[in-house]
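Single-structure report; data block below.
Of the protein chains in this complex, one is absent; all others appear in place.
Let's look at chain A:
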Amino acid sequence: MKRLLGIINNKGKEQLLVSSGSFVGLIDSSQSKDFKAYLWQKGLNKTGQVQDELFNFRLGPSSGALLESVIFNIFTYGERMKEVYIDNTYKSRSIEQKMRAKCPFEALKLSEQICASFAFSHSCAFSRAIEEAFNINISDNVKIMRLVLLEVERIFNHIYVISRLSGAAAQKVLTNHLIYLFDEILSLNKTFFGSRFLKNINTIGSIKYIPKAQMEIFSKKLESIVNEFSKLYEFSLKSHNYLDRLYNTGILTMDDFEMFNFDGPALKAINISLDTRVYEDFFDNFKSVIEEDGDALSRMIVRAKEVFQSMRLIKQLIEKLKEDVPNSNIVIEDDQKEKNSIAFAESPSGTIYYYIELIGNKIDYVYIAAPSMFLIKAIEKSLEGQIFTDFAFTVDSFGAFFADAAK
């Protein structure tokens, strides 16, 4: 299955960043007709205009109903939403431009500031791209630790998304329990790694050293939180009121995937997985969690099952850790050569891709394909035809962050 990850426009030449199976790379823009997603990425889709009796109900950018500063232009004639256009430019901090002319270590810090919920995934994808460009060999322990922390990020992010979803569906008791568990994981991260959102842990070629014994203690504490989540999740599945709200809400289909090329749990909920963890060497027989209905309930189930799966993976990975301290003196020399590289990491809401061009040891061009960019289009599509009551839990079921999309 092919995905258009982005359009690279550098030095007057347009190329397409695409993924297909295990291939990720640039192709000529003459092949743009193969990708329906080219239209919206190029800005060629029709823009929102009032049609017939529709009026534009504008929600945001500063609204109690929304978490982030973003505008939802909802074209409606009353209760039902006919078309939705999201404007996330209010969140734009131009981080890709700010990375230019910086050394990779400075740019790494910027990559962590794109979206805190995916801070480790961004950091991981960025450092993998730099390591590939400069042929930096990293130890197995560093690789394993990165995979462990990616799974930790997945667990707390999924619990957060499910808490938002249950809050939107008026399940207040469940929500409070889940926020408590979310906060407990963040506190655990702070205690063991020094950062609640796993920032400043990863670096190019290395990672902060945590002894294996400490990681085992961390794993046990995290498991007790996941067990608590498991009880809550099982209990929530008995609430027909809750399930009725999520079932058949915000449905996406394969046609929508072809149009917008989203991935992550939104795609897994329609029975297809493009999870890049299948290419990792340290996972034994990794199988993605998939569901069939493509609605908010399926997306919630995928996330909940991934929490349990991630916990199992963390335990397996920690067993493979060895007691060696990673090299912390990585130096990137200025060889004045032009290089480019592509790397990725699996964030909780989909794969993050980094395309980086370097001149010597300075960054010349960066393109980041963040999962939320695609999910925002999926949200727009899934809201069409829904009533306002479904708005909050349809949006929250995607786990998209506007900071991640706007960059």
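Here is the rule we go by: contacts are C-beta pairs under 8 Å (C-beta built on N, C-alpha and C of every residue); 3 or more make two chains touch, one makes a residue touch a chain; residues count from 1.
Going forward, contacts and distances are computed from a predicted model.
Going by its UniProt record, the hidden chain of the complex is named "Formate hydrogenlyase subunit 7" among "Formate hydrogenlyase subunit 7", "Formylmethanofuran dehydrogenase subunit A", "Decaprenylphospho-beta-D-ribofuranose 2-oxidase" or "Carbohydrate ABC transporter membrane protein 1 (CUT1 family)". Considering the whole complex, the residue from A:Ser239, A:Ser288, A:Gln316 or A:Ser341 that touches the absent chain is A:Ser239. Contact with the chain that does not appear here is found for just one residue of A:Leu174, A:Ile225, A:Leu246 or A:Val302, A:Leu174. Touching the chain that is not shown, out of A:Ser32, A:Ser117, A:Thr351 or A:Gln386: A:Ser117 (per the contact rule at the top).
In the complete assembly, the contact with the undisplayed chain comes from A:Asp183, out of A:Glu132, A:Asp183 or A:Asp364. Residue A:Ser92 is the one among A:Ser20, A:Asn45 or A:Ser92 that touches the chain missing from this view. What chain A contributes to its contact with the hidden chain is residues 61-65, 67-69, 89-93, 95, 98, 113-117, 119, 160, 171, 173-174, 176-177, 179-180, 182-183, 186, 190, 195-197, 199, 235, 238-239, 401, 403-404.
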